[in-house]
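A single protein chain has been removed from this complex, and every other one stays in its place.
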Amino acid sequence: MELILVNLIDGLVTGLLLFMLSAGLTLIFSMMGVLNFAHASFYMLGAYFAYQISLALGFWMALLIAPIIVGVAGAGVERYGLRRVHQYGHVPELIFTFGLALLIEELVQFIWGKNQMPYDIPDVLNFTAFAIAGNSIPAYKIFMIFISVAIFIGLLYILTKTRVGMIIQAALSYPRTVEALGHNVPLIFMGVFGVGTALAGVAGVIAGPVLGTFPGMAFVLGSIVFVTIVIGGLGSLWGALVASLLIGWITTFAKSYNIEMEDILNGIGISTPENLSENVFRDIWALTSPQIADILPYILMVLILIFRPAGLFGKRES
Amino acid sequence: MPKGAKPEDQITTDPSKPAQRMRAGSMTLTWGPWIVAAVLLIILPYIFTSNSALTIMNQMWITVVFALAYNMLLGQGGMLSFGHAVYAGVGGFACMHIMNNTDFFSSFPLPLLPIFGGLFGMGLALIVGAFSTRSAGTVFAMISLGVGELIAACSIIIVAFFGGEEGVSGDRTYAMPFFGNEFLQQGDVYYLTAFWVFVSAALMYLWSRTPVGRMANAVRDNPERAEFLGYSARWVRFYSFVASGFFAGVSGALFAINYEILTEENLNAASSGVILLVTFLGGVGFFFGPIIGAIVFTLVQTVLSLETELWAFYAGSLFVATVMFFPGGLAGLIMMHVPPLRLGKLNLLVMPYIKTLIPAAIGILGLCSLVEMTFHYRHGATGDHEMTLFWTTFDSHTLLPWLVAGAVALGGILVARATAPSLKEAWDEANTPGGAS
Partner (left out) sequence: MKKITKIGAVSALSLIVGASAAFADTIKVAFIDPLSGPFASTGTNGLHQFQHAADYLVNQNGGLLDGQQMEIVAFDNKISPKESLIQLQVAIDQGIRYIAQGNSSGVANAITEAVDKHNRRNPDSRVLFLNYAAVDPALTNDKCNFWHFRFDANADLKMDAITDSIVGNEDVGKVYVIGQDYSFGKAVAAAANRFLGEKSETIEIVGDELHPIGKVKDFTPYSRKIVSSGADAVITGNWGADMLGLGKSIIENGFEGPIYTYYAAGSGITAAFGEGGKGSIRLVGEGKINPNPSQEVSDYYNAFLEKHPDGNLDQTRIANTIGMLAKAIEEAGTADDVVAVANALEGMEYDTMFGGKVMMRAEDHQAIQDLHIFEHTNEDIAFPYDGSEYGVKVVNTIEMAGADSPTTCEMRRPDPA
């Protein structure tokens, strides 16, 4: 029972981290129609910048400055790269971000080398907040939860309650009308792209010490972020939140409990074949849930795309 | 075109700017190029006799088949796939199992193996295509990503078929001798591969000429209109997808014959990404685009990586530059010169090209030198100050080489910039019909 509570907390941390990445991505997508493949690369840049800054100025300054640098870099990419490619259509745009992701990984290796960086949790937060039945919950995880919830509330407030948010929402649906009303739509786009990548940067700053800061960190997370926003419904902030939490909990619970395929198959009335080691399907029989935990989101995504192509909360198809 | 316009509006681009055109209307080729290609395929091994050159060429031709198959989706059908490696991989794995089934294999000539690879690739495409081709665009792309990841993950889990991380290996020489040939040497394998490359390329070209191939273009450009004309966009996509799966399987089989081993690498997301890169680099708008892409990329990957550790950095830069400035890819760049050629004004461009492109190339090489020197300075062994670049050995910790490289880079680029306007002028002139030349 206690373990369930612990797993709920762990899954929440994973899910919220995923949310910080997918929130920016889904915002960018809903506005510009671009699936930004380089999104996770900005997350990686966030972690590396934060590491570099924390060496000089400490973790808290890094938390403040690194996302801003990442956001500015993101806005620059939009202004001087994407805007140019935009005229060719969507596929080249997508492919541009794909190439950008490769380039950023190479750049990071060029500057910081290929080793894991010793980017650590700040000492202030490096203690056990509380323990549930012998399972300690590090204070840093609580900190991560607070930051991501604060960001979600902030985003929601800006988008629904402020003037800027209204213009952004209007620009989502009727860009030309908004432009005719005298608003600078390209500037809004640049701003949204910058903010979206800055959010990814924040995620990088706070995830770097926990998940490791190394050149492959973007690749590990890259496609799962897409899966999240596709499951949630492209362009939906709530969808991104629900899907992130769903993925966080599904993967955490699948890893925590050894559910064996043999039990499931026996449970639905298929008996174990006698010569299991000779059987063609022996690997399927021996499957356990921790083995497949990280591919469950992909299965979920394919199923959702087949049966509800708009995603859980999406309003439009692609 | 204002930003944020609905996607429908953006599909078409300004046809007056050929450099910006992703797709060309016509893909017609005459007999000439095919004969040239066949002759080249046959004589190349006489020019490059070493085994490593043969191995690299084999790798090139395998990539050519795969890239052409991929372009059946991307260029001709407008379907972006992020998991196409699995069709090649599954075809290849199936072939490895055929190779390992010695009773059957010993009564079976090796050159026929790619047919089986193709059939298995096609079989998988039949299953996946049944649900993934219902819509194009993002939904198709994401399903392809998901399925790709699933099958790649399975390759580690389902050891019986995929052999786990070690993969499955076999021996091609156990096949029934084919006119006395047991395919012991790289040269024999080269001709087998070349034969299949030629046949596959020809078949794929013919496919693009069939009504289904033409309808794929129509569905790519305007699915709604195609539907109104009475064609099911879904079935057209499905046929393209299955055909593409077949040829991907053929390339997988050729891989199996060449390397005699298949591993998880043949299925994973990285391979799927690479083939997208290769195809786009070559140019998706022309039939021969992927061929150029495959050749260039293989050379960059195998030859450039012998020279520098930073090859992936250069490849990435090349790729991003291509997307930004020449979305038609290398093929588009070449085909830009067809109108001036037709007008008989290609000679107008020669001098401006020399004036601009050579300084630009020198400038870029200067930049590369700076990059290499920075890399050596930061990551080289301490005390090891010597580095060799462009056949010159020098000390990377002194100022002079930096000044030289910097000056070369700056000078080259400045000259290129200064001469660029006259190139543009010449270009416009060469593209204008009439007038004296």
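Going in written order, the chains are labelled A and B, and every chain counts its residues from 1.
To be clear about the criterion, a residue touches a chain if its C-beta (ideal position, glycine included) is under 8 Å from a C-beta of that chain, and two chains touch if they have at least 3 such contacts.
Model, not experiment: these values are computed from the prediction.
Asker: Touching the left-out chain: which of A:Phe19, A:Phe37, A:Phe189 or A:Phe214?
Answerer: Missing-chain contact among the listed residues: A:Phe214.
Asker: If I consider the whole complex, including the chain that's not displayed, which of B:Asn71, B:Ser244 or B:Thr263 touches that chain?
Answerer: B:Thr263
Asker: One chain is left out of this view; which of B:Leu112, B:Leu184 or B:Ala321 touches it in the full complex?
Answerer: Once the missing chain is taken into account, the touching residue is B:Leu184.
Asker: In the whole complex, what residues of chain A lie against the chain that is missing from view?
Answerer: 3, 6-7, 10, 13-14, 109, 113-118, 120, 128, 131, 133-136, 138, 210-212, 214-216, 219-221, 224, 251-253, 255-256, 258, 288, 290-295
Asker: Name every residue on chain B in touch with the hidden partner chain.
Answerer: 33, 36-37, 40, 44, 47-48, 50-53, 55-57, 59-60, 153, 156-157, 164-167, 169, 171, 173, 184-186, 255, 259-261, 263-266, 288, 291-292, 295-296, 299, 301-303, 305-306, 309-312, 330-331, 334-335, 381-384
The definition used in the following text is that only the chains that are shown with their structure count from here on.
Asker: In the complex, go through chain B and note every residue touching chain A.
Answerer: Within the complex, chain B contacts chain A at residues 1-5, 7, 10-11, 13-14, 20, 22, 74, 78, 80, 131, 135, 137-139, 141-143, 145-147, 149-150, 153, 157-160, 269, 273, 276-277, 280, 310, 312-313, 315-317, 319-320, 323-324, 327, 371, 374-375, 378-379.
Asker: Report the residues of chain A in contact with chain B in the complex, numbered from low to high.
Answerer: Going through chain A, the ones touching chain B are 31-33, 35, 81, 83-92, 94-96, 98-100, 102-103, 106-107, 110, 113, 171, 175-176, 179, 185-186, 189, 223, 226-227, 230, 234, 280-284, 287, 291-292, 294-295, 298-299, 301-302, 305-306, 309, 317-318.
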